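Sharing a structure below in structure tokens format, with a few things to ask.
One protein chain omitted, others in place.
For chain A:
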Amino acid sequence: MSQKASNSTSSLDKGILNLNFQYSIVPSVKKERRAFIKKISMASLASALGAEIVFAGNMPKGYVPVFLEEQDSLKSMGKDPALKVLNDRPWNVETPIHLLDEKVTPAEKMFVRNNGLIPEKIETSSWTLTIRGESVNQEKSYTLDELKSKFKTHTYQLTLECGGNGRGEFYPPAEGNQWGQGAVSCAQWTGIRLKDLLDDVGIKKDAVYIGYHGADSHLSGDPGKESISRGIPIAKAMQEETLVAFQMNGKDIPLAHGYPLRLVAGGYPASVSGKWLKALSVRNKTHDGSKMESPSYRVPIEPVEPGERTPDENMRIIESMPVKSIITFPKSGAEFPLGRNLEIRGHAWAGEEEVNQVAYSIDFGSTWQSCRLEKPVNRFAWQHFQAQIKFPKKGYYEVWAMATDNKGRSQPMVVPGWNPKGYLNNACHRIAVKVS
């Protein structure tokens, strides 16, 4: 422990220091002290850290600075160490595209987008899900056992893509984690239909939206703040594939992905699929939880010039994600001899729609050839494509893939319309190959 810790501070001192040090700074503390610091109050924190802890008056109530290890390992989360950590507080981890080759995404290769801190202690025996809000006949709570035994369970493979997947390519740069294209997954989710649950609770005719509430805590440590509380329109809630899930790929949901309970609604931005689910609000208006407000998970209604400030009235909530595809094999950078046929494969999805066609080009879009495309195993599951490519001569090539949905909409080859938070970049994925 440093000498700071032995320097005690009375409340009078803190008051004075507030005068002079209003904007001063929280000193970092050594690792051993972290666990301890999480538990103590602001007042004792000040004395533990010494006089330099200062602008307590400026800190939000309940805020406890927690100092984290940059080095927290991916392995502790059960992740493949080849995944890319964009941010470790909150956890934001991207999957390199070639690791998404499997038809069903395994837990260790699933991207993580957390908005707050993973709940520390989860007591499954006392865990309840409460359905409340203006539009329920009466509030009702269920234990995990009740949810599992009272309702029929269903399993669907559902595509979950972060609304900000591909953000890193927007210019001027958009705020947030700078995702490449690997913030997408398609795992098998098992749970009960949200529809069945809402039927059991009894909801009023004026219900228009479902908001979720999770057990994760806000980054600031303020217990009065929710890190994220988004949701879905009632029509989406009533779809057969919209689940209150307790399993992923046949096992308990991994902690980073929402154990023990998660709302899962495929085809929408993954942020509507609330993790560590504790409550659902049945609303008679669009849910107004954290990150429902503009500009979060919203895009301009009327397109804007890159970099333009967009007034809130010109922003709409993102619902279905756009058509997209990724080449998962081979990994970009493959070198092989002329004369060898190259097999490519990957997945394509189109939010709430189906993909009708996937084509590839090896001449930067001058000509396109179609790929073999499979049907989805169920609605909102990604589809697999495959092709054999012959190269005419030696040299550098890029293989581009372009999917088209059942409404005739294709992926753009360039980055699509700029928006303030950099959502919905569905530009064609491409890999580099060298024929020698």
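Basically, a residue touches a chain if its C-beta (ideal position, glycine included) is under 8 Å from a C-beta of that chain, and two chains touch if they have at least 3 such contacts; residues count from 1.
Going forward, contacts and distances are computed from a predicted model.
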| item | value |
| --- | --- |
| Name under which UniProt lists the unshown chain, selected from "Monoheme cytochrome C", "Branched-chain amino acid transport system ATP-binding protein", "Carbon monoxide dehydrogenase" or "Ring-1,2-phenylacetyl-CoA epoxidase subunit PaaB" | "Monoheme cytochrome C" |
| Hidden-chain contact residue, picked from the options A:V208, A:V377 or A:A427 | A:A427 |
| Of A:I122, A:V208 or A:V415, the residue in touch with the unshown chain | A:V415 |
| For chain A, residues in touch with the removed chain | 2-4, 7, 9, 13, 16-17, 19-30, 50-52, 54-55, 58-60, 63, 65-68, 70, 85-90, 92, 169, 171-173, 175-178, 218-222, 225, 290, 293, 330-336, 342, 398, 413-415, 427, 430-432, 434 |
